[in-house]
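With one protein chain removed, the remaining protein chains of the complex are shown where they sit.
Presenting chain A:
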Amino acid sequence: MQSIERAAAVLRLLAGGTGRLSLAQISRSLDLAKGTVHGILQTLRKVGFVEQDRASGHYQLGAAMLRLGTGYLDVNELRSRSINWADPLAARSGEAVRIGTVLDGQVLVVHHVFRPDDTFQTLDVGSLLPIHATALGKALLAYGASVPNRLDRFTSRTLVNHRDLAGALRDVREAGWSADIEEHTPGEASIAAPIRAYGGLVVGAIGISGHVERICDSRYRPRPPLVANVRDAARAVSRDLGAARR
């Protein structure tokens, strides 16, 4: 695709230059129309790969470009941007909400909303969950996170076989959401869906968890209204993070 090729050229030019370049300098250097280069720069700016100096209007490589290998969405930023949508999810589902991202092969809880029944609960932001045995983890694994070599067993229902897990992740991709039914804690179930940023990139997952008889129906399947609540919340956060509507 020509536009990607041109974007790559703009980035190389900015990386190789001795500081900030103006729009005119970039378009001259690449022999491209100013309008074309401007469009490319605006898109690159939106995703953080390019920054524009406020005073001069000149362009340079963005901080996101320098951190390309290290995960680009700050976890505190993810919490801040999703807090408005996690609260309604807790209110509508009546269950506790957690948002997670991948950290060293596990799920890092970056946000936690109490189950709205005013009972005593403890914040577990910063704690780690097993990635293969939770709905949050499976939503992250289904869209690109790497599967750990060792799959520890927590209950009789934990998926400890790589082939079973791969099958389950295929189902997650097909359905667009994930669940864990007593796979991590007996009597507990959870539902999660991926949070996407620009370009559809999955940056986290949001989900609810609670007693299995509240989360699941009489056929031991997650209740469809709860699944819809989770998916709506994931879509709302994704939209705020710049993902296209899907």
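The rule is short, and it goes like this: contacts are C-beta pairs under 8 Å (C-beta built on N, C-alpha and C of every residue); 3 or more make two chains touch, one makes a residue touch a chain; residues count from 1.
By definition in this document, contacts and distances are computed from a predicted model.
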Can you pick, from "Acyl-CoA dehydrogenase", "Glycerol kinase", "Amino acid/amide ABC transporter membrane protein 1 (HAAT family)" or "RNA polymerase sigma factor", the UniProt protein name of the chain not displayed?
"Glycerol kinase"
Contact with the hidden chain (one of A:Ala33, A:Ile83 or A:Ala166)
A:Ile83
Note that chain A touches the absent chain at residues 63, 74-77, 79-81, 83-85, 87-88, 90-92, 111-114, 116-118, 121, 123, 125-126
